[in-house]
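So the structure is just underneath, and the comments pick up after that.
Left out: one protein chain. Kept in place: all the others.
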Amino acid sequence: MTPDGAPPLREAAHNRRRLLMERSRPGREGVTLPASDAPPQPMPDAAMLRDGLELPEVTEGEVVRYFTHLSQLNFSVDTNFYPLGSCTMKYNPKVNEAVAALPGFALAHPAQPERQVQGALEALFRLQTFLQEVSGLPAVSLAPLAGAQGELAGVLTLRAALEARGEGRRRKMLIPDTAHGTNPASAAMAGFQVVHVPSDSGGDIDLGAVRAEADGDIAGVMFTQPTTLGLFDRNALEMCRVVHEAGGLVYADGANMNALLGRAKLGQMGFDVVHMNLHKTFSTPHGGGGPGAGPICVSAELAPFLPGPVAVRRDDGSYGSETPARSIGRVGGAQGNFGVLIRALSYITLLGADGMLDVSGNAVLNANYLLAKLRPLYDLPFDRPVMHEVVFSARKRPGATALDVSKRLLDHGFHAPTMYFPLVVPEALMIEPTETESKETLDAFVEALHRIDAEAAADESFLHGAPYDAPVSRLDEARAARRPELRWREPEA
Amino acid sequence: MTPDGAPPLREAAHNRRRLLMERSRPGREGVTLPASDAPPQPMPDAAMLRDGLELPEVTEGEVVRYFTHLSQLNFSVDTNFYPLGSCTMKYNPKVNEAVAALPGFALAHPAQPERQVQGALEALFRLQTFLQEVSGLPAVSLAPLAGAQGELAGVLTLRAALEARGEGRRRKMLIPDTAHGTNPASAAMAGFQVVHVPSDSGGDIDLGAVRAEADGDIAGVMFTQPTTLGLFDRNALEMCRVVHEAGGLVYADGANMNALLGRAKLGQMGFDVVHMNLHKTFSTPHGGGGPGAGPICVSAELAPFLPGPVAVRRDDGSYGSETPARSIGRVGGAQGNFGVLIRALSYITLLGADGMLDVSGNAVLNANYLLAKLRPLYDLPFDRPVMHEVVFSARKRPGATALDVSKRLLDHGFHAPTMYFPLVVPEALMIEPTETESKETLDAFVEALHRIDAEAAADESFLHGAPYDAPVSRLDEARAARRPELRWREPEA
Amino acid sequence: MSGAPFTSPFIPNTGDDRAAMLAAVGAASVEDLFADIPEAFRHPGLGLPAPTPEMGLRAEMEALAQRNFHAGEHPIFLGAGVYRHFCPAVVAPLVTRGEFLTSYTPYQPEVSQGTLQGTFEFQTLTAQLFGMEVSNAGMYDGATSLAEAVLMACRVTKRARAAVLDTVNPNYLAVIRAYAQPHGIEVYETDPAAPQLLPETACLVSQYPNFFGCFEDSQAFADLAHEQGALCVMSCDPTALALFRPPGDFGADIATGEGQALGVPPSFGGPYVGIFTCRQEHVRQLPGRIAGRTVDAEGRVGYVLTLQPREQHIRRERATSNICTSTALVALWAAVYLALMGKHGLRRVAELCWQKSHYAASRIADLPGYSLPLTGTFFQEFVVSCPAPPSEIGAALERAGIIGGLDVSDRFPNGMLLCVTETNTRAEIDRLVDALAEAAR
Partner (left out) sequence: MSGAPFTSPFIPNTGDDRAAMLAAVGAASVEDLFADIPEAFRHPGLGLPAPTPEMGLRAEMEALAQRNFHAGEHPIFLGAGVYRHFCPAVVAPLVTRGEFLTSYTPYQPEVSQGTLQGTFEFQTLTAQLFGMEVSNAGMYDGATSLAEAVLMACRVTKRARAAVLDTVNPNYLAVIRAYAQPHGIEVYETDPAAPQLLPETACLVSQYPNFFGCFEDSQAFADLAHEQGALCVMSCDPTALALFRPPGDFGADIATGEGQALGVPPSFGGPYVGIFTCRQEHVRQLPGRIAGRTVDAEGRVGYVLTLQPREQHIRRERATSNICTSTALVALWAAVYLALMGKHGLRRVAELCWQKSHYAASRIADLPGYSLPLTGTFFQEFVVSCPAPPSEIGAALERAGIIGGLDVSDRFPNGMLLCVTETNTRAEIDRLVDALAEAAR
């Protein structure tokens, strides 16, 4: 507030967001470095040296203030409820961070000889065993660096298996219309031709459509179980049968594994490959968009084609790292995202079998509770019990699109649900509460949505202006795309 | 903002501040603990056991959200400029935190035999040597746990020395009217009788008043150099002489040592005891009010009376911990605030002699720059170059008391100066910029004060309502004191 | 500063900045600003080492830290007032968030609600744990808490004598003496088996469990004190209070404790936090900071420092204590620890300490040459009579890679005070027992 009603103290806020290069002053230093303690060596030929290095000159204190301030502009799980569907924004035990930072892990080098890194290799081997157990599949590669890369590695493995069967010509990859965007993108990167398959009226995959495509050209299907509608697909078993019968293989996107922990093993239900998002189910915090890890679990047939390296236990009890015989090769420069893998190992060890059941049970209970509480407010495209998340359609009220409701939630201190996805639901609001939220929090969220609905009822245009209390108001995305400014540049004189 | 103009989403904010006991639900857990791995032992007699333990039942995630949210309600050096006079709110190198957390330090036990803690003792010994050098005095005790305790320990040491001289009857402790409240409080705790001494018209101690009190009953004087007016007292040398001549001893409150590092050594100027606030000058962050450490440096005469333990280096090169021969005893249960001491050692090692000069030079330059820039805006009681801080009087403008200006600064994203202290300056605003602030920040601060002045000029009542943009508005302190609510209590049914 | 380029990562003023600022100030050089320092004393030369960049600093400090034989690498059975307890990993990153770490005492409450509410939680949780009515915001450590309790008891009763049981931590007694002596308060020791109060005694001070780990007849102490118009002052181990009757149960008037036990690292002696609780009626005699609840101009709940007229910055030489900077961050640490441990966790910790220490004691009692000289109920700590001087036994343990107990042979022949907490595994205890057996040979 200001006496003349002018917007409050804008410069101050602006100053705090000045970029590093705008803060830079010649002569400031962020760190001091020692002189060389070795006898001086001749420097390289001047022609090889660069002319100038445009990096900021700022003090340590300025860096701290700047990034501390930036952090405070973020919404996060550590600050409030983050019901972003499909993303499993749950609270992750902080001890995992301490474990990953242990010097024996954080300072191990990926190219050290096996003999020197037995602890790290044993950790990887244990995690592989655990993931085999969770997936019900006998072989695992921890190499993929995120979910999407797990998909790519997974369908490449599937493709290699088909080739080994002499069926390398098969090119058609069926993908449900509810699939996450990475599924078709990964299929395409693996050289497959994407065929979209609709959902049926119950929200399950349309078996008729699958049967229609199940010909000699079908390589397989990439299927998310539970689906992005939050449903356990009841046709999946039959779908697996049909695809297998037609000579294809079935890929499961296991990013929603949080719902299934200890409740079902995808490998037992006919899936040949499953990727899991360790950063969702197994507790690496999302870090504003990574890092993650997307290990793949495969059937015995596919095992020889897994990307390397894979941890093995030798007969003498020692651990090693090997590339499977007919591997599709490498998907990263080193050993996989070890720091993420170690968090997953830590998490599974901490929670154990009982804890896994608690996770899935409460994740599903919470989602169904929100379904029950919000059913009066929004359209529910498929009215049946859900798994880890529930997808509504916000179509009920003028002036309250999915976007409006989402933006206004930010003012209430809640993160928005995933909006406009899956694509098959108009004005989709995809809400995933996760098991780490309390009933009180869910109730407060429901109440906020009721209030927002009342706000829209009172004034059809009100929500269009939201958020009102966020660090910035709605941002002009069109402008950003039209004239992309993708980095700081020296202002023109 | 809300459509009906009601205050925004108050419940949400309120919910986030609910106390732990209000969040508690039977059956929730914040941590799991293992079963005992030892054979079971009989439990104690039931009559000895307590009936119930009223502690919260909350999850780890809830604890994280709660305290993360609380933290965001705080102003801090890591977020912005904190010109709180006398408190030396400078940026402290983060490496100190890492050093203090090294397991070899953090897990050393204070009662281990010397042989097992040579590293810790050597660290203490090195710090003692450094502080001797900074103070110009030959003996140090690191035992006092904060500045005020350093004062108490210091004047007790002084008292013990007088007693050793056979002058134990001396009871009068002179204290300038500008002194920090801890000075008279410490003198009283040490059994002295406090005699207040005024400042002269130039802001220095009134030598006439000192001379008048310098009789056979004078124990000494507790003197802050530089003073809380930010001035290097020009009469201090003469004061020392007068007091010494009268048979007294001179205590220096060295809490403002930031201004003097490498510029002057109090021990060379006649002071017999100096305490330093390591948490101000030597970089332990203030932590919302501690911990700190207040080592005292003393002359050879006073050394035998220092509180224990004191680190020593033995002839064989090993380090030990001893209590001086005629020590005033102990002022803490263990070895002093080692974690704070190690940060000071780390800081001095990092900056070295050159860095110390940089600190004092820039701290003083920054203060004088603010003096020059703000002189047009406020009354300056003593118009002369200052040391580490400058004290103005806010009396110039109606509707802009020191309190008003201070509260409005919070809206501008700056912390308030120290207000109404020292007591000798009416409407005092005591501003200490420290060396770690940049000219840009100081300029922005000056500009904010100009704007605030203009606001008061435009509307005499406006500033009374500040802060407007803080997490809460002005708090009712009278109510808090009238009916003290000092803890959560079960709401009455 | 002699015109040399600025090279510290902690000082932003560049050469240009300095020039501009000096011009504004009207000074020719930074040196000029120090003109008030008499020339003879100006720039005395500073015999400190040259700056050490962070890389070298870390190496140097790690080398020093490595020279300690410490509990990070060796099992520890030493307590004596400072205990190694398990602390969940979440505590440190929360408490050391910059906003908590780098703020000052909350003099501007509107922008210090985090610190203030955290303090209020500390007051709530410690009062509840101690079964006492009110708590302050924390003192320097357990020893100074107890010493200030004695001063407070003298203020409350207007008496100048303090009785201290001879089973109180000797370091605490030393601090009481140092604090009491300048006030002319006579501090005397008395035997817990037959405590005697002199006339005009302000308080009877006991420790719970006592320095040797044992419980005493606390109810009798409280009754005796109250009969004579004295206050009952108890110094308690917070962990023990999760299992055993709290001081409030016995009618203690002031109960203090060492908050280090609440998950705070031993850190060679500090920083810790002193717990200080008392009865509501004496609240205006409390030393130290206190946070209180109030409302803001819009009626929203908020917290402030309250009852400040007790304090040095208002009352000066008539303050209840000189304490200013205290241990807010450690108090916050303790509050977060208590929140996580909660009702069941803290009790579980106490039970584990009980179980493991009793297992250890029973095994050691069976060793030839060793015995337990005390027979009372003990918690977590116990005295062992060794077959040789404890310093020798301790050296033998050290050779076996174990940090042994405290030498208390001044009180018990060849006595060693051993401590076993939940952090000691059975394997560690068995190793200790074996090493003791070996040392006896």
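A, B and C are the chain letters, set down in written order, and residue numbers restart from 1 in every chain.
Convention: a contact is a pair of C-beta atoms (placed from the backbone, for glycine too) under 8 Å apart; a residue touches a chain by one contact, two chains touch by 3 or more.
Bear in mind that the values here come from a model prediction, so they are computed numbers and not experimental data.
The chain not displayed here makes contact, within the full complex, with A, B, C.
Only one residue from A:356, A:425 or A:463 touches the chain missing from this view: A:356. Counting over the whole complex, chain C has residues 9, 54-55, 58-59, 86, 88-89, 93, 96-98, 340, 422-423, 425 touching the chain that is not drawn. In the full complex, chain B makes contact with the omitted chain through residues 25-34, 59-62, 64, 68, 93-95, 97-98.
Heads up, the rule we're going with is that only the chains that are shown with their structure count from here on.
With centres set at the average Cα position, the gap from chain A to chain C is 45 Å. Per-chain CA centroids place chain B at a distance of 19 Å from chain C. Between chain A and chain B the centroid-to-centroid distance comes to 46 Å (mean Cα coordinates, whole Å). Taken residue by residue, chain B touches two or more other chains at 13, 60, 64, 68, 72, 77-79, 91, 93, 436, 438, whereas all remaining positions touch fewer.
Each of the following residues of chain C touches two or more other chains: 6, 8-12, 17, 51-54, 88, 90, 98-99.
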